[in-house]
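Complex shown without one protein chain; remaining protein chains in place.
== chain A ==
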């Protein structure tokens, strides 16, 4: 991913900042600037998520793209944040530990290394909670 494209989403990726529609109360992560329910009548503001959630489903990636090749195998999951929205994320745990329904919390981690530019991308991952 290009540096500019990564840079643009740094607050969201580093601090788990999404958005909320104050018209209907719905939370969004990844952030949306238009509420799919209220559309143009919705008013969108930033929202920082607590960072706790539950694994909805997961897999263990054994064969990755070049950027992630050196980190395989890794657990990839869809996590439902307690505030409602779901996101795709890595869970830093052993492959055999991953389970549907498992409680997780967010941590700040290195996500990928860009082969060509050498840029290291940081962002949110999740680890088992409790």
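Points to keep in mind about this one:
One rule holds in what follows: a residue touches a chain if its C-beta (ideal position, glycine included) is under 8 Å from a C-beta of that chain, and two chains touch if they have at least 3 such contacts; residues count from 1.
To be clear about the criterion, contacts and distances are computed from a predicted model.
Candidate names were "Branched-chain amino acid ABC transporter permease", "Probable aminomethyltransferase", "Thiolase domain-containing protein" or "Anaerobic glycerol-3-phosphate dehydrogenase subunit C", and the UniProt protein name of the unshown chain is "Thiolase domain-containing protein". Touch with the chain that is not drawn comes from one residue among A:16, A:44, A:77 or A:102, which is A:77. Considering the full assembly, A:89 is the residue among A:20, A:89 or A:106 that touches the omitted chain.
In the full complex, chain A touches the omitted chain through residues 1, 5, 9, 13, 30, 56-69, 71, 74, 76-78, 86-90, 95, 100, 111-112, 121, 123.
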